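Only one protein chain is missing; all other protein chains are in place.
And now, chain A:
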Amino acid sequence: MSFEWPWQYNFPPFFTLQPNVDTRQKQLAAWCSLALSYCRHHKLYTLDVMEAQESPMFNNKKIERKLSMEAIQVVFEELRKKGNLEWLDKNKSRCLVMWRRPEEWGKLIYQWVSKTGMVNSVFTLYELSNGDETEGEEFHGLEDWMLLRSLQALQTEGKAELFTMDDGKGVKFF
């Protein structure tokens, strides 16, 4: 299924950072939404800022418009504030994109666990992300670092506990 671009993507002013404050807020909201859905669609979990500027996400060749570096940083800052983005380095050249926040993942995983009556069971991380049973679930194929954070979130909520085993990490759900 090809990615569906929002109407703003073909609206030239979308690629100019708007000076009017109210207009800008709406513009940024649209950009955040676009960035996240794009990453979700292509299962991107990390972004390199330089590459992003040239990718179709921020560069619409059809209307010959692209976001400036300055604007991209503004969008990323918005995402960071909302908890969807984390910088991997001080120079802000690479970042983690969490188009679903750890808490949201955690919720999904726990829903599956309780649905299948697996509460009080123990799983390895691998089983969760790559096991046969989780095939077809959204969190199937989730990258380790994200899975870990999600479980940590559940742990904070008291719904799970992480522990280390011989060959990796495991989790118990409550």
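The working rule: a contact is a pair of C-beta atoms (placed from the backbone, for glycine too) under 8 Å apart; a residue touches a chain by one contact, two chains touch by 3 or more; residues count from 1.
We adopt the following convention: contacts and distances are computed from a predicted model.
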Review point. Out of "Adaptor related protein complex 3 subunit sigma 1", "Vacuolar protein-sorting-associated protein 36", "Carbonic anhydrase" or "Ribosomal RNA-processing protein 43", what name does the UniProt record list for the absent chain?
Key: "Vacuolar protein-sorting-associated protein 36"
Study note, to complete from the structure: Among A:15, A:76 or A:173, contact with the omitted chain is made only by A:15
Revision key, fill the gap. Listed in rising order, the chain A residues that touch the chain left out are 8, 11-13, 15-16, 18-20, 22-23, 26-27, 30, 64-65
